[in-house]
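The structure under discussion is supplied below as C-alpha cells; questions concerning it will follow.
Of the protein chains in this complex, one is absent; all others appear in place.
Each chain gets a letter, A and B, in the order it is written, and its residues are counted from 1.
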Amino acid sequence: MPLSAEERREIEAEFPRYPTRRAVCIDAMKIVQRHRGWISDESLEDIAQLLEMSLDELDGVATFYNLLFRKPVGRHVVLLCDSVSCWIMGYDRLRERLCSKLGARLGETTADGRFTLLPIVCLGACDHAPAMMVDEDLHRDLDPEKAEQALENYK
Amino acid sequence: MADLVSHPDEVKVVSRRFGQGAANLDRYLELDGYKAVQKALSIGPDAVINEMKASNLRGRGGAGFPTGMKWSFVPKQAPKPKYVLCNGDESEPGTCKDRLILEHDPHSVIEGVVVAGIAVGSHTGYIYIRGEYRYLSEIMQKALADAYARGFLGKNIFGSGYDFDVYWHGGAGAYEVGEESALMESLEGKRGVPRIRPPFPAVVGLWGGPTVINNVETLASVPHIMLGGGEWYASLGTPKNGGTRLFCLSGHVAKPGVYELPLGYNLKKMIFEVGGGIRDGNKLKAVTPGGSSTPVLKADECDVGMDFDQLMKAGSMLGSGGVVVLDDTTCMVKYLQRIMMFYQHESCGWCIPCREGTDWLKKTLNRFHAGGGVEKDIGNIQYLAENMLGRTFCPLGDAAAMPAISIVKKYRNEFEDHLNGRPCPLEAKALEAVPA
Partner (left out) sequence: MPDVNITVDGKKLAVPAGTLLIEACKSVGIEVPSFCYYPGLSLQGACRMCLVKIEKMPKLQTACTTVVTEGMVVSTEIDEVRQARKAMLELLLANHPLDCPVCDAGGECELQDMTFSYGAAESKLIDIKNHKDEQQWSPVVYFDRPRCIMCYRCVRICGEGMDVWALGTANRGSAQLIMPNHSDYLECEECGMCIDICPVGALTSGAYRYKTRPWEMKHVGTVCTHCADGCKTTLGVRRSPTGMQIVRGDNRDKSGINGDFLCIKGRYAFDFASHDHRIQQPLIRREGRHVPASYDQAYEHIALRLKEIREQHGGHAIGVIGSTRTSNEESYLLQKFARLLLGTNNIDHHRTADFPSFAGALARKKDATASMRDVFNAPAILLIGNDPTEQHPLLAWQIRNNVRLHRARLYVVNSSPIKLRRQAASFTQIPAGSEPQLAAFLAGDDSAANALASGEITREALAALRDKLRGEPNLIIIFGSELRGSSIDSLVRFGAAISGAKFVCLGDYANSRGAADMGLYPDLLPGYVPVGSGARFHEEWGAPVPTEPGMNLLQMVDAAKAGRLKALYIVGANPVARYNLDPFALSKTFIVAHDMFLTETALLAEVILPAANAYEKSGTFTNTCGDLQLLKKAGDITTVKSDFEMLLRVADRLGFDLRQLVPFRQAERADLGQSRGAQSGEADRHAIWLEAHGLEPKLSPFDPIAMLDEIQRLVPGYDVSRVELLAGNDQHTSIEAGVASSIASQPELILPANDTLFTSGTLGRYSRTLNSVIENPRRAPADKADREVVV
C-alpha cells in the first residue's frame, strides 16, 4: 500500500523545519507507524523514495531506534520499563503478572492481536516507579493489580 | 501529572514555576516569563556570555562542562548557519528531571534556547525530546505555537530585528543519542552514532554549522541567571559548582521525587531528611548518586556533598542527578546485571570495547546471578570493565564500566555468595518469606 495522501501530507509538513529531507526520516517513519502500527518493507521503500534516501540507509536508521517497529505489532503496545529504578521497585512481579494475564512473553503479541508486550529502557518516571507505557500513555506507581486494571481500558 | 513533592531545604530556581500552570503562556508571563530574552537582546551577546561564565553553571546532562565557556567557543563569523540544540534525550536510568521541566515549564526551555541563540549569533534552535516522552509533545508544541503567535519567536522577535526559530524534534528511542554528537546525527536523520571529535560541535556541528548543545535543565536555568545575575546564581552552590540542581530521588526512599537543592547538598541528608529515609524501616545499602552510570557509594560513603568536585573525590560522579537509593533487600549482583542489560541494549555497536564488552558482561552476569557463576567470573567482570574504561569511542562504554568496577570492588562478598550453583541469597530469602 503506497503512502496515503494524509501520511504524505504529514511528512511533507515537516520539510520546512530542516535544511535536508533526510532529517525528516525518523519523523516520517513515526508518522507511518502511527497510521499503520508498524513499518513494512513497502512503507520503508516509499519513505526512502520520498526522502531521496537509499533503502538500506533508511533501514539502518529504522533498526537503530527502539520505538520504530519493523515487525507487525498488536493494536496496543505495552512498554514495560526494566531499568534500575523500576526493577528495584517491583518490575519482576509486574512482568510476571502481565505475561500470565496476557498469555504472552516479552516481545510477543497476544493471540487476539490486542497487545504486544515489549520491554523498554528507562521511561524517565523513576520517581514513580515502576512504570509502563501503553501506546501514548504513561502509567506510574504501578503494582500488578493496577497494571492489570490499566490494560482494561485498551480494547 | 502534577503530583509534585517538596521539602523546606529546596531552593527553587528551575522548579520555581512547577505546579503554577506556567505551561500556559499568560501565566508564564506573569511569572517573569520572556524577560530574560528581552534582557539578552538589550545587553548583547558578549554580556550574556559573561553573565553565564559568572554563574559557574555547569552542564546538567552529566559531563558538567561550564556552559559559558561552551558558548564562547562558537566562532563569531561562520560560513554556515549556527544552531542551538537542546538535548532532551534524557535516558540515563534513574533520571527524570527534564520530564518535569518540559511538563511544568516548557517556556523556560524555549527561552533558554533563544538566549543561547542570541549569545552565539544563531537564528535556529531545535528542541530534541526523547521518543519515550511522547506525552510531552503536545505541551511543547502548544508552547511553541503560543510563543510564535505572540511574536516571541520567528521574525523580528520582540521587535528587536532579530530572527529566531525554534523547532520541536522527537526522538525514537536510543540512549546513545543523548551523547551530543550522536544527537546531531539523529537530528540529521541518521543512525545515532557519535562523531569523531575534534572538530567539536561548537565549530562543526549540525549540518556542518557551529552548534551549541545543552541539556534541558541547563537551558531552563539560563533565564533565571539572566534575570538574577550570574553572581547570584553562583552563590547558591559551592565554589566552581554554581547554582542548584534537580535531584531525582528514586528507589527505596519513603518520598521519592524530584527535588531542587543547592549544589553541594549532603547526600545522607538528602536521603534521610528530604527523601524521608528508607522505606519500610529497612537499612540503607548503597546509592547510585548520578544516574546508573556513576559508581555506587556504600552506605558509609554517603556523607558527601553533592557537587561535581566532592563526588569526584569520593570516587563517584554527580552525573545527571539521578539518585537511586538501594536498601538492604537489594541484590547487588542483580542490580549490576540490570544496569549491564541496559547498556548492552543501548550500546550503538560502533566500537569494539563497548559493543563486545557490554555483551560479554551481560552474558556473564545473567549466568552468574542465575547460579551458573564460577570463581574466575568475578575477576573477569572486573577485568573486562577495567579494559573498557577510557578506551571506548564515546562515554557509553565508561558508563557501563564504572558501575561494574565499583560494584565488584565494593560488594565482592555478594558475588562470592552466588558462586557454585547457589541461588541468589536475597532472592532465596524473599521466597522464604512468601507464604505457601
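Just so it is clear, a residue touches a chain if its C-beta (ideal position, glycine included) is under 8 Å from a C-beta of that chain, and two chains touch if they have at least 3 such contacts.
As the structure is a prediction and not an experimental result, all values here were calculated from the model.
Taking the entire complex into account, which one of B:Met69, B:Leu227, B:Val374 or B:Ala428 touches the absent chain?
For the chain that is not drawn, the touching residue is B:Val374.
Just the residue numbers, please: which parts of chain A touch the chain that's not shown?
41, 54-57, 59-60, 63-64
Please give every residue of chain B in contact with the chain that is not shown.
So the residues of chain B touching the unseen chain are 174, 176, 191, 196, 344-353, 355-360, 363-364, 367, 374, 376-377, 380, 383-384, 387-388, 390-393.
Just so it is clear, only the chains that are shown with their structure count from here on.
Let me have the rounded angstrom distance from the C-alpha centre of chain A over to the C-alpha centre of chain B, please.
A distance of 23 Å separates the two centres.
Taking the touch rule as given, give the residues of chain B at its contact with chain A in the complex, in rising order.
1, 3, 5, 81, 90-96, 98-99, 130-135, 167, 169-175, 186-192, 207, 248-252, 256-258, 288, 292, 322, 324, 326, 330, 334-335, 338-339, 341-342, 345-346, 348
Give every residue of chain A touching chain B within the complex, in rising order.
Of all residues in chain A, those touching chain B are 17-20, 22-27, 29-30, 51, 53, 60-61, 64-68, 79, 82-85, 87-89, 120-129, 133, 136-138, 140.
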